[in-house]
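Report on one structure; see the data block that follows.
For this view, one protein chain was removed and the others were kept in their places.
Residue numbering begins at 1 within each chain, and the chains themselves are lettered A and B in the order written.
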Amino acid sequence: MKAGNISYRIVKDKIFKYFIIVAAISSALPLLFILYYIVSNGISAISWGFFFELPKPPGEIGGGISNALIGTIILIVTSSAIAIPPAVLLGIYLSESRNSMVSNLVRNAVEVMQGIPSIVVGILVYAWVVEPSGSFSTLSGAIALAIMMLPIISKSTEETLRMIPHYILEASLALGVPYYKTILRVILPSGLSGILTGIIISISRIAGETAPLLFTAFGNPFINWDITEPSNSLPLLIFNYAGSPYKEWHALAWGASIVLIAIVLLLNIISKIISKKWEVKF
Amino acid sequence: MGSKVLKIDGLNVYYDQSHILKDINLSFAENTVTAIMGPSGCGKTTLIRTINRMHEFTHGARTEGSIKLYGKDLHQIDPILVRRKVGMVFQKPNPFPTMSIYDNVIAGYKLNGFKLSKIEKNSIVEGSLVKAALWDEVKDNLYKKGAFLSGGQQQRLCIARALAMNPEILLFDEPTSALDPIATDRIEQLINELKAGLTIVLVTHNIAQAARVSDYTAFLYLGELIEFGTTKKMFTTPKNKKTEEYLNGKFG
Partner (left out) sequence: MINKLAMNSFSGDQSFKFILLSSAAFILMLVAGIVITLYYYSSLSLSTFGLEFITGSTWDPVSGEYGILPFLIGTLLTSIIALVISFPLSLIITIFIGEYFTTGMPNTLMRGAVELLAGIPSIIYGFWGLFVLVPIVREFQILFDIAPYGVGIFTSAIVLAIMIIPYSASIGYEVIGLVPKELKEAAYSLGATRYEVIKNVTLSYSGSGITAGVLLSFGRALGETMAVTMVIGNSNLLPGSIFGPGNTMASLIANEFTEAANELYLSALFETGLILFIVTAVINILGKIIIKKFVSGTK
């Protein structure tokens, strides 16, 4: 350390500390105002009807976002069904083969997938699914979202399983339990809470994705249950209505924003609870 | 003492390039306790892992020579079966954290998909816990997870889990090195009781422990079997200078 006037150094230390405190609070507070602004704008749009009705045409007050809400739920369920099985298997593979050439290649592939801009995922799934099938569809949107979930889930699965002590595995193997049964019945249950947490976090990430849906799920003014048909989603609705010139639609979009944030928040809280409550102590 | 349960002939073990065990010849007699001693890194763990073929999970491990279980070459027997006949208890107690005490004991059956009736299961669980001298302490908490047990109790739970499979041989790898003296004492008593029913191989660093519980002692040094004989003889009149130095605490 540089020798220097001690009192000068102490003053400098104090000033720095207060600077950090003031600056951190004053950069976080305005950001929280964003949240406040959204809530104060959207809360008036929210009522029971908001969840159960379709949007009304411009000019009419009220209406709801049921089409987008149902679309988002179907998209989440479908994309989870597509992404979870291969992602968890991949996570097991990565945790079990730590340092081979192939596994490092695979690890980098997962890294690359995680970095793909979401809009690029959108055009890829357009080329793979929408163009060959000839129409926009919920399924194509779910595939796009699944591609975004896959690296998140497999990385969290890998990290979770790596934390499980090796002696748990050996205990089972030494009882004459075959390797695959050991993984499926001993290791996976021990890592269940971590894997579930990863899955829920991945859902909370894709729930708000818009760009991959622009050219896949596309949007739909009506409720749609058929995954071969286009569907709306909360973020798509926000995007379309925010850009519209109608005040009533803006109000719907603010309301939808609150719902979307609430969903994301809820998922984050659930993931926290699961990882705390179900934590396996080794 | 009875016939030889396990016979090791000209065993060499390699990890990749390094030669870990060199030309080991050794056999274990029925209903005896054989202690395996030697300084850290001499290959004790490696030796017992080859006996239940756990070494096959180690990348780059290779063996030469023969190991015969009741006269049959281990490598002719399915490794899964070998591990059921030759149980193993580890240095650190390792009960399954997600399972209850009850499930831990029958884990070997459950995980392997054996279908057992409730009565069979109950009798296996009780029998194994009794043999492992743990029954009285846990009989009221059978359906709780094992995490609340003390280290010594956890280790006895692991012993019960191994006993549940009815092994011919039980391998212990420094089973008391993570335990306090009282818990250690319990395990030693237990080993003494167990040898009536099976054959025990005990890796230990604790010279006094070997003296207390073993009938035979094998002394390994740098991957070679330096001396093997009855514990009494070896501890009183060791033939080899290295053995003597080790027993007198000159190294290790």
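Basically, contacts are C-beta pairs under 8 Å (C-beta built on N, C-alpha and C of every residue); 3 or more make two chains touch, one makes a residue touch a chain.
What you see is a predicted model, and the numbers here were worked out from it, not measured in a lab.
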{"item": "Given A:T78, A:T197, A:N232 or A:S257, the one touching the chain that is not displayed", "value": "A:S257"}
{"item": "Residue in contact with the excluded chain [from A:I20, A:A81 or A:I273]", "value": "A:I20"}
{"item": "Interface with the unshown chain - residue positions in chain A", "value": "1, 9-10, 12-13, 16-17, 20-21, 23-24, 27-28, 31-32, 34-35, 37-38, 86, 89-90, 92-93, 96-99, 102-103, 105-106, 108-120, 122-124, 126-128, 147, 150, 154, 166, 169, 178-181, 183-184, 204, 207-211, 214-215, 235, 238-239, 242-243, 250, 253-254, 257, 260-261, 264-265, 268"}
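Going forward, only the chains that are shown with their structure count from here on.
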{"item": "Residues of chain A touching chain B in the complex", "value": "165, 167-168, 170-179, 181-182, 185-186, 189-190, 192, 280-282"}
{"item": "Residues on chain B engaged by chain A in the complex (per definition of touch)", "value": "52, 54, 57, 80-84, 87-88, 90, 92, 94-98, 107-108, 110-113, 147, 158, 161-162, 165"}
